[in-house]
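Presented below is the structure to which this report refers.
Yeah, one chain of the complex is gone here, protein chain that is, but the others are all in their spots.
Moving on to chain A:
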Amino acid sequence: MTDTSAPILDLRQLQICLPKGADRPFALEGLDLTINPGEIVCLVGESGSGKSLCAGAIMGLLPEPHVRVTGGEIRFMGQELRGKTEAEMRKLRGADIAMIFQEPMTALNPQKTVGWQIDEVLRLHTPMNRVQRKDRAIELLERVHIPEPLSAYNAYPHQISGGQRQRVMIAMALALSPKLIIADEPTTALDVTTQLQILKLIRELQKDEGAGVLFITHDFGVVAEIADKVAVLCRGELVESGTTDEVLNHPRHAYTQALIAAVPSLTPPPVKAASDAPVVLKGTGLRKTFAARGGLLSGRRKAVTAVKDLSFELRQGETLGVVGESGSGKTTVSRIVTRLLECDQGSVELDGKDLLAATPRELRALRKHIQIVFQDPMASLNPRKRVVDLIAQGPIVHGTDPAKAREDAKRLLELVELSPAAANRFPHEFSGGQRQRIGIARALALEPKVIVADEPVSALDVSVQAQVLKLLADLRDRLNLSLLFVTHDLRVAAQLCDRIIVMQKGEIVESGLTAEVFSNPQHPYTQNLLSSIPGRDWTPPSLRTDAA
């Protein structure tokens, strides 16, 4: 690290204003940030902290005139970027400042091949001829370790995997050897194992190139993995900055402390005494194949087996985690056991009654006992209904007097720690965490025996995530609920689940007590998964604040 050389990026007292009517006047206020050559600086903050707008300001890509830079300096290699014309900025973008986006599928043009898109960058910014450009593009694809670069060159974005798409994005960013790379949550949409590979790749390439990297993330695990320096943003203000070790292990500001305390640690809960509670939910030999589709012109696609021969048991008061990466079939499991999706084979016994063989009338009665909490709290609440009606809907359908159901709904709001004043609001007036609480209240309204939670916290910020997890654990213990908890996040699983099953490509590869699986994984896939958790070597310091 060459701290003596001039910084690549120097932000001084950066101020970005928000349009009138926003929750605060400025998206960023008085931000100071310096990135030296060969340094990775992580900008950490929860959603709405202004971290992505900071990237937009540097690139000159803010949605002006509503959101614009109103004060401070943006110095890139000693030049002031504010006040540059659009034409001057266009030359800088791509050539000297490159950006890697969160969602590689939407950042790549689906109509053009990967090769064409890399070629375009080179065509616009360099005098190379066609042959040189193609050689360079393939060389770049090689550098980001894409298997068979030539075939990837001719592939369309949808034909390669998510991790490979992100590699292509990185190749495009590197095409012109930029001085500064801005990575906006580049691994958030990826699976853990892929995430680790991409993080390693960014680190490796950045070392070769000596570029500065501004890495925007919300995940402290990723920070621990990759950062040299960390800056923490809270509602537009820089609350703390320093080296990774200082910030992660000795945070000084209360906000950072609370954030770090909210990161689930990887230590599983103490093993409960072998339970002899009755089995409430039992799946046997479940199998689901998504049939081949396609017609005359679209070409046939292969049938996909999402779940094969899955069996499990869930006892009363117990939490069973279903862990796996995308495509492992874990969400399909949650839909099969609630019979939102018809299964091809097997049985799901709920309290001894087969849910999958039930007639429509029996099924409606059985649904009372098994409820689901969905992943996306915005999509799972009908936007046109008031909260009280959302919660009371289940009991009303099952024959409770509407007036009484609405009274109960208000009591449930208190149970999930929301004010009864929330009852007459519409879902969009709440934050993500609050909506998830409403979703939980709705699931509890029918007093079910089993709650299936399908990634209930993955759309939430880490501090909110901790609160919702705590609420779930609390309710489980108080109401003696059984939880089937589907997640991709091993940290979350470690915290909440008594037992877990690990799924890969529709099959269980390992199952057992959480503590045992985490300390002594047997299957290579589980081992790989566990060793890919970002920041696994970093244990969050146990700072107990009253906030978390």
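The working rule: contacts are C-beta pairs under 8 Å (C-beta built on N, C-alpha and C of every residue); 3 or more make two chains touch, one makes a residue touch a chain; residues count from 1.
To be clear about the criterion, contacts and distances are computed from a predicted model.
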item	value
Protein name, per the UniProt record, of whichever chain is missing from view ("Chemotaxis protein CheA", "ATP synthase subunit a", "Butirosin biosynthesis protein H-like" or "ABC transporter permease")	"ABC transporter permease"
Of A:E64, A:E139, A:E204 or A:E417, the one touching the omitted chain in the full complex	A:E417
Residue in contact with the excluded chain [from A:L381, A:I508 or A:L529]	A:L381
Options A:R165, A:K330 or A:R367, residue touching the unrepresented chain	A:R367
Residue touching the undisplayed chain, where the options are A:Q393, A:S482 or A:Q495	A:Q393
Missing-partner contacts on chain A, residue numbers	254-255, 258, 335, 338, 340, 363-365, 367-368, 371-372, 374-376, 379-384, 393-394, 397-398, 417-419, 421-422, 425, 429-431, 433-434, 437, 439, 442, 446, 463-464, 467-468, 546-548
